[in-house]
Structures are given as C-alpha cells and as structure tokens.
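So the structure is just underneath, and the comments pick up after that.
Every protein chain except one is present and positioned as in the full complex.
As written, the chain order gives the labels A and B, with residue 1 at the start of each chain.
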Amino acid sequence: MFGKLSWDAIPFHDPIPLFTSLVVILALAALAIWVWRKGWWPYLWHQYITSTDHKKIGIMYIVLGLLMLVRGFSDAIMMRLQQSMAIGASQGYLPPEHYNQIFSAHGTIMIFFVAMPLVIGFMNFVVPLQLGVRDVAFPTMNNVSFWLTASGALLINVSLFVGEFARTGWLAYPPLSELRFSPGVGVDYYLVALQISGVGTILTAVNFVTTILKIRAPGMSYMRMPVFCWTSLASNLLILAAFPVLTVTLGLLMLDRYLGFHFFTNDGGGNSMLYMNLIWVWGHPEVYILILPAFGIYSEVAATFSGKPLFGYRSMVFATLAICIISFCVWLHHFFTMGAGADVNAVFGIASMIIAIPTGVKIFNWLFTMYGGRVRFSVPMHYLIGFMLTFVIGGLTGVLLAIPPVDFVVHNTLFLIAHFHQVIIGGVVFAIMAGYTYWFPKAFGFTLDERLGKAVFWCWFIGFHLAFMPLYVLGFWGGTRRLQHISDPSWAPWLHVALLGAVIIGVGIVLTVVQLLYSIRTRDQRRDVTGDPWDGRTLEWLTLSPPPHYNFAVLPDVHGEEAYWTRKQTAIKQVALIEEPDYQPIEMPVDTPTGVICAFFTSLCGFAVIWHIWWLAILGLIGAFAVLVWYAWRDEHEHLIPVGEVRKNARERRRIRMEHLHELSQST
Amino acid sequence: MRFGVLSALVLPLCACNRGIFDPVGPVAAAEKQILINSTAIMLAIIIPTMIATVAVAWWFRRGNAKATYRPDWEYSGAIELVVWGVPILTVMLLAGIAWIGSHDLEPSKPLKSDKPPLTVDVVSLDWKWLFIYPEQGIATVNRLVVPAGTPVNYRLTSATVWNVFWVPQMGTMIYTMPRMTTRLNLQADRPGIYDGLSGHFSGDGFPGMQFKAHVLPPQQFALWVQSARGSGQALDGRAYAELSKPTSYVKPTTYGAVAPGLFDAIVADRVPGTQLLPHNRPTTEQGAGHVR
Partner (left out) sequence: MTNEAATIGLTHGGSEDTGLGHRGPESKSIVVPYGFWLFVLSDMVLFSALFATYATLVLATDGGPTTNQLFDRNLVAIETIALLVSSFTCGLAIIAARRSNMVWAQAWLLVTGLLGAVFLSIELYEFAIMIGEGAGPQRSAFLSSFFTLVGCHGAHVTAGLLWIGTMMAQVWAKGFQPHIMRRLLCLSVFWHALDIIWVAIFTIVYLIGTLP
C-alpha cells in the first residue's frame, strides 16, 4: 500500500534533522496561521499564488530562491563546522552518512533552487518591463513553471524529514548513485525533484525566448534591446538546448535504478563515463545559464550608476552570444583526468580558455563604462566593483583549471571548490544582491536602506574571501573535496579561517533580513514617488513603482538604444512630456489556479515515485492531466481593463512625472 | 593550543613547500612550472585591471569636480581593438602552453629514462588501495612502495565505484573506474614518505581512503621486495574476497604472493570466489580514524 514508506523513514533517532524539520514545520504552520488571522490569504491567493502577472511570478521566484538560500547556507555552515572540528583524532559531530547528505544537498539546492530561481525571477520581473510590453508570451505557463520549480524544492526539503537525501554529491555520479551502492531513497529524491523542476525550467525557456524574439515594444529592434534582455535571451537559449540533456541523463539513471536497466552500471555493459559526458553537456552550459543574466545585471548597474551608456554595446552583445555558443564545446574539461588522451584534452582545454576572451572583454567594457562617468557608489555599484575584483581572480583560477597539465594536480581539490565559489558567489550572488537592491523599489515602491545594504555587501565580500582563499591553499597542499574527516592537523588554522568567513557571510544574510524589515518599517520615508529612483536608462523606469498590472498604459515607442534615457533627456530639454496618447482598454490574461493545482498533483506523483507507491503516482499523473484539460476548456481568457481606469492611472503618472520634470529642469 | 597559534603563524610561510609545490619527480615538477608560468602570465593582465577598476571608479566618482564627465561616450574603435586584442593574445599564449603541456605530460605516455620502468597495478576498493606488483609477485594495501629515480608504469582500475589515484607530490592524478583500465606514468626522484589519497568522492568511508607512498633508493627497494616476497598471506581469490569487504582507515599490509592475472580478473569483474557485495557502512581497523 505505501511502497517503501514506513515509520522508519522519519529520523526519530537523529536529533539534527528531526529538530530542524520540526522547527521548520512549526514555523510554516505559525506563518500560515498568522496570515490567516490577518485575513491575507485571499490577497495572497489572488495577487500571487494564482497570478499570471510576470512581476508577481518574478517576486515569487525570488522569495523562493532567498528562502532556499537560507537552507543551502545552513548546510554550508554545518559543513564548515564539521571540517573545522573533525581534524586528526576528532570525528566532529556529523557521521559520514549525514555529512555526505549535507554536501550533496548544499550543491543541489544552491544551483537548482537558489541560483536558478533567483536568476529566473529577475528575468521574469525585468525582461517584459525592459522590452516595454505587458507580459510574457505565455503568462499561464509562466505560473505553471514557477509552481513546478517550487514542487521540486518542496520534495528536496521533504527528504529532510521523510527518508534521506542523496549521499553522492550534487551530480550523483554512477556507479556510486546506482542501486547497488546507494540502495536508499536519497538518490531518488534527487532525481525526481530535479526532473520536476527541470520541466518547469524548460517551459520558462520556451516562454522567454518567445517573449524576447516576438514580443517587444514598437521600435525595439534587436540592437536596441537592453543588455540584460540579450543575456536573458542567451541564457534561455542555453536552457532550451541543455536542460533536455539533463532530463535524459537523470531519466536514464532512473531507469537503471527503478527498472534494472544497464546504462551506467558496472555489469551488463553499462558505461559510467557516458553519464559523466552527458551530465556535463548540461552542466557546463548551466554555469553560463547562471552567469550570463548576472552579466546583464552588472551591465545595467554599470550604465545607470556611471550616468553613461554602456561602453561597447555591440561588443557586449557579440561577447554574450559567443559565450553562449562556446559554452557547449567545453564540457570535457570537467574530466581531463579520465585519460581521454592528449589531443582531446588539449582541444577542450583551449576551447575552455577561449571563453575567457569574451568574458575578459566584458570586464574591460564595464571598466570603460565607468570611465568618463559620474560614478555613484550606491549599493549595486559596490557589488559591481566587488564583482570585478573577485571575478578576475576566479577567471584566472578557471583558466588554470582549463590547462590540462595543471588540472592534473588541482582537479577535484579544494582549489576547484574555491574557484567555482569565486565565480558563483563573486559573479552570480553579487549580481543577485545588486539586482535585488536595484529593482526592489520598482517592485515595491520604496528603496532599501543604503547603510545596511553596504554592511551586507562588506559581509559578503570579506566573508567570501576569508571562506575561500584558504581553500586555494589547501588545494595546493593536495586537499581533496568532500572530506568528512581530515587527517592532517596542520590544516586546522586554514579551516578555522574558512569557518570564520562562512560565519561572516551568515551575518550578511541576517543583515539582509534586518535591512528588509527595517526598510519596510521606514518605507514612508523612502518612497519612490517618481518611478525612477536611480536616474535609470531602460524602460522599466518609465512606469510607476510598483507598475500597474499592465505595466504601460500605451506601449512605449522606442527610439534609440536607451529607450527611456532618450525620452527622458528630450523631456528635460523641452520641459514637456510626449503628447498624451489615445488610451485604449487593455486586455490582460485572467488569473488561474492551474499552476498550483497541477504542481500539487505533480508533487504527489513525485513523492509516490520516490517511495514506490504506484497507485498514488498514477493518481497524481491523472490529476495533473485533468487539471490541464480543465484549464484548456475555459472560455474566458482575458479580462478587460476599462479605458477609464487606464486613463486615470496614466494621467496620475503624467502629473507626477511633470512635477518631477520641473524639479529636474530647475536643478539643471 | 600554543602549537595551533604557532602553526597558524608559520604555515603561511611554508605554504609553498608542500603538496604540489614540493614536487619529488619530473612530472610534478613540470606541472608546477606550468602552473606558475600561466599564473604569472595572467597576473600581468589581471593586476593592472584590478588597479584600474578601483582607480577609474574612484577618480570618476560623482563628487570629483576634476574628472571630466562625458555622458555620451560609449564607443572607441581603438579601445575595442585593445579590449579584444589583449585577451586574445593572452589566450593564444596560454593555448600554446596547454597544447604542449597536454602532450608532454599525457598520463599514458611512458617517461623517458634509461632505466626500465616498474609496473604497478592499482585497484581502488571500498575504501582502500590495493597495489599489485605483477613482476615481483607481491601486493600491498594502503602502502605504495616505489624505487627512487625509476619510472613507474601504473595500470589502474576500480573494484567498485570511481576514485582518483593521487600522490600530490608525484604529480598527475587519474580516475580509477570499474571495468576499465587507465594508465599513468610517474617517477619519484627524492626518497621519502609521501601522502597519497583518493581524490574522488566514493562513499561513506572515503575520508579514510589514504595511503603512504614510500620512495626508496633502488637497492632498498630490491631488499624490500625480497623480504616481502613469500612472507605473510597470499592474495588469492579468498583473500581478495575478504579484502574487498567495505572497510576504511585500513592499516597497511603486505601480501607475499599474488594470484596471477588478478588485476585482469578484477577489471573483468570475474575474480573467482567473490560475489557482489553490498555497499555497507565501513568497519574500522584503526583506532585513530574511528568511524561511527
């Protein structure tokens, strides 16, 4: 009846997961009750959970990503604590079977459920606004994508309380992840959660490629799109081409584990090297899926806070597309030590280095964007400069790893760990924090506190360097990754410094929460009245903060590369806004619970598959299909926003803008 | 405690004198050299870039009246040329290093030497290392003994899951994979005892999968072979079955005789007298490395 599921699956004898999951369950229940007592459920249901508004979905993605960041970070701090304790005679506080789950969960969560949702969240919020349109191409599918991602995240977290998580590392290499060596449900949790969220991610890519290529404001030609839109396009093209390979790879491993196939097994002619190749055909583009939108955020920040257009826009676009293509030709550099031969290693090594060229160009272009500018050291600019300083070193160590003979002595070591945290934290996380600060006022109508924001930046910047520079050193000493116990006592001081760094990052995360709460409390003093708090250059700053559901009363007519800046400068010069257009009623897609109900059935199905409860799995599948058919049967697709409401809001915006314009023209 | 503080002060100073920065053989020495050269080449670009980043950002800060504001300056062909040219030239240089280095240091390529190479077969087990000396007819567990100044030709495989064979001070690491054989050629010139380990996560007993590599002067190596041969247990099918049970932190042992063709039988997964073993929690042999 319940497959492999029994009371033994609950970790009654393991205080750490038991206590943690009880606290999380109680906290969630308390939160739900509090929201219910406040009477906010209907608001949440209509405005967020069932919303097809790209801005709301973007915010939900970002909230999901930040929540999971806390989970992934607690894993990180547990690992750092274990490694700084379990040295020499001591075994620390985590036995191997628990420690191995933690590092596997840390990697899986940070990539799939922190970095991906955050990056996709920013795309969701920003891209349609920057393109000057009202929504993405497929608003309902957008909602479904989000809920599928959330469903995967849910399953990963359920593994904490029911059963176990994978003990195989975040890529679950066979044969270790095969049934013979990992008979528990941990790997199944990993596989099923990633398959479900992977479907969501592919749908997101379909949505965004269509949006960017087919839905843009009049006059917004390709070479006028903001760089963030370009990098989002490149990133989504990569998702479209890479994620199906992940689906296949994990699917084959599932067939091995569930049905006794022989893709990657030691017996039956299976070939574990095939998994290595397939997973990295996805895995290498994946890092560019994350870093390219980050580059886009930096480009927006650099131009805005330097008060200048981005230097070498065409170069930037070309570099982005070059990275997009080359990133598919380098996957073998993840296993130079497999013995593929000198020619193969050298070709892939050189291909990997070539990616450093467009990336280097980007660094120089941001540098020259600041050159001749009026640089404002706001929080996002801190992150940009911090990123430029950190990322070049990450690039250096990356190129070292791409040189096969060097990789032969640093592969799989703590040097590698330090390298990719340097590019992921220094690159992606800094961009996320910059974007969070930069677009927060657009989303909520008030800015975040600057002083606390800078404190958060310094925590990340200093904490990161303390946490990972020692790992470079340990890597040079022959320190390998994923050690639950360290034999060499001379590593101790370095590991203690690394722990200190992690704690400082933790302080930064706490301060982020403090900053948010403080900014909410003092929001009346920090209102963004004009909708353009940073003197922006792209179209999202044209509309009010927060924007109305339909973003723009009339789609802006785009002239020139920096659509909003051009318009603003003309307006300032003439002390007049453009002529009032003829307003029309606006059709917007209706909200729908399809996504959340569909994800409910999918989660049910996923959980059932993990525990071999086949009747429930079939039930879940039928449920999900039925919901889709039910949705397809609807008759009302759009609701009409009457022209009166559109006109009223637009005139209010024009009044505010006019006041602001007078202030501006007086000051200049 | 005092030792801890002291080592914290001293360690950064000797950081360059161990691990891959303290090579004991030609392969490791060449790899160290490539590492240092490439780092130097890249630092020559990166350090000025970092300084320029901070300097430009600071000089063009909003409050600086001396800096010229050029709000429309967004393109310069000459700068674009430099911006593309510098990384391209750097990468061309590094690509040359990578191409030559990959070919010179290809793990399967025999090393040049006037001495005939010694063959050692390496098997990664859960979770220990088995070293078979087919020419000498002996085998060791968790203790690699090689003669100084002699090239060693390793053939490697795994009996269970993937691992990486690595003695950092000797250089190149390589995967050991079940049902497959990889090849590695290394040489150690300086006698001594060096740390060896698995560099690829392989399950619960992984941190205990360490060994010592003893590099002996050739005569001492011959003596060691002589004393090992015939003494102690023989590594036949039954002994191998016993050995392949999952254990971790295993004390070094020596087998005085080895069933012929054992390595090939392990690669083919056809060792007589063994069956598929479940991948259980490790049992411990050594007090210091206690596994709960």
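One rule holds for everything that comes next: a contact is a pair of C-beta atoms (placed from the backbone, for glycine too) under 8 Å apart; a residue touches a chain by one contact, two chains touch by 3 or more.
Being a predicted model, the structure only gives us computed values, none of them experimental.
Of the options A:106, A:224 or A:485, the residue whose C-beta touches the omitted chain is A:224. Here one chain is not drawn; of A:182, A:207 or A:545, the residue touching it is A:207.
Among the residues A:103, A:146 or A:243, only A:243 touches the chain that is left out of the figure.
When the missing chain is restored to the complex, the residue among A:133, A:290, A:356 or A:504 that touches it is A:133. Within subunit A, the residues in touch with the undisplayed chain are 133, 137-138, 202-203, 205-207, 209-210, 213-224, 240-241, 243-245, 247-249, 251-252, 255-256, 259-263, 265, 267-271, 274, 278, 281, 309, 555, 559-562, 566, 569-570, 573, 625, 629, 632-633, 637.
Quick note on the criterion: only the chains that are shown with their structure count from here on.
Computed from the mean C-alpha positions, the centre of subunit A lies at a distance of 34 Å from the centre of subunit B. In the complex of the two chains, the subunit A residues touching subunit B come out as 88-89, 91, 95-97, 100, 167-169, 173, 175-176, 180-183, 266-267, 272-273, 306-313, 315, 335, 337-339, 341-343, 345-346, 349-350, 353-354, 356-357, 359-361, 363-365, 367-377, 381, 385, 388-389, 392-393, 395-396, 399-400, 402-406, 408-413, 473, 476-488, 490, 492-494. Those residues of subunit B whose C-beta lies close enough to touch subunit A in the complex are 4, 7-8, 11-12, 15, 18-21, 28, 30-32, 34-35, 38-39, 42-43, 45-46, 49-50, 52-54, 56-57, 60-62, 67-76, 79-80, 82-84, 86-88, 90-91, 94-95, 97-99, 101-109, 160-162, 164, 166, 168-169, 171-175, 177-180, 182-184, 195, 197-208, 210, 269, 276, 278-279, 281-282, 288-292.
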